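Missing here is one protein chain; the remaining ones are kept as they sit in the complex.
Presenting chain A:
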Amino acid sequence: QHVRSLSSLVDLPETHEMLRKTCRDFADNELIPIAAKLDKEHLYPKEQVKKMGELGLMAMDVPESEGGTGLDYLAYAIGMEEISRGCASCGVIMSVNNSLYLGPLMKNGNAAQKEKFVKPFLDGSQVGCFALSEPGNGSDAGAASTVAQLGSGKYTLNGTKAWITNGYEAAATVVSGDKPDLSFLHCTLVYWMILVPVFQQTLDAGRIGIAAQGLGIAQAALDCAVDYALKRNSFGMPIAKMQSVQMKIADMETRLESARLLTWKAAMFKDAGKNFTKEAAMAKLAASETATYNAHNAIQILGGMGYVTDMPAERHYRDARITEIYEGTSDIQRIVIATNVFKEYGA
């Protein structure tokens, strides 16, 4: 087990330190032991998600008055990182429920909608999902072809959604198309559903969650590499004494800490009510590419052992790789960042 001392320029508030400990202990005791099995057997961690709900992790920034945990996005980012360090799958399930499902509902739902679509989704017994992508469009969200038609007092959806995290297990979904006049077709997913136009904020908030997931994966990969390097002997010494290994570890740690600071900054901007689109994009970009970088180098440091399933390095790589793709590809994040930079320069 590794204990990082907080040598970053910010000392976390006590509440955040306490929740970090709870999440870390939970990840160590309940997630790390089963993560490999979940991955190998393609299992949905229903029991673990329920426990995470009981800890308050599935509705982190829903106000206490409405049954949630009432914490801020910095707390969410910290919780997401610790959970993802244990099991990246549990991390993304937690992120989708918090940011992409509960996020827009809390912002736009009326009392009746919250009663039906928020209340049962707070304690981990049920999860929600967010259906944006379709077989014909991921990045090109504007080309979404799912339509909704209003007739006899209700909407009927028609279309096909694809790549929906929590899609199988979700008891409800937030479906979106791009047109605010809500012309949707009957959907092949059969759930209770409500419809909201896509807001930039929902995606931005989700990006903080996924950035934090990337941090957790990157940390797990770094921990794996350091642990191995200190124990594996070659050329008569632990390989940690070799500069080629040290250079990799240094770069992994530096990129991880940079991505973490970007993620925390985006979360703090959101908590302060500031616009955080550019910050969230930078965080997600940095964290996801760091997750892949760290996992790639962890495999290299472990050598042959990094490639086989006996060690978790190859799973960290597969977990990392998707973070550069979902919730906005790295390419899209770069466009968002550049667009915002030019805006700042008055263009």
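The working rule: a residue touches a chain if its C-beta (ideal position, glycine included) is under 8 Å from a C-beta of that chain, and two chains touch if they have at least 3 such contacts; residues count from 1.
In this text, contacts and distances are computed from a predicted model.
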Ask   = Per UniProt, what's the omitted chain called: "2Fe-2S ferredoxin-type domain-containing protein", "Myotubularin phosphatase domain-containing protein", "Trafficking protein particle complex subunit 2-like protein" or "Electron transfer flavoprotein subunit beta"?
value = "Electron transfer flavoprotein subunit beta"
Note = Which of A:Gln48, A:Thr69 or A:Gln126 touches the missing chain? It is A:Thr69
Message = Please identify which residue in A:Lys21, A:Lys231, A:Arg318 or A:Lys343 touches the non-displayed chain.
response = A:Lys21
Note = Where chain A meets the chain that is not shown, the residues are 1-3, 5, 7, 14-15, 17-19, 21-22, 25-26, 54-57, 60, 64, 69-71, 75, 79
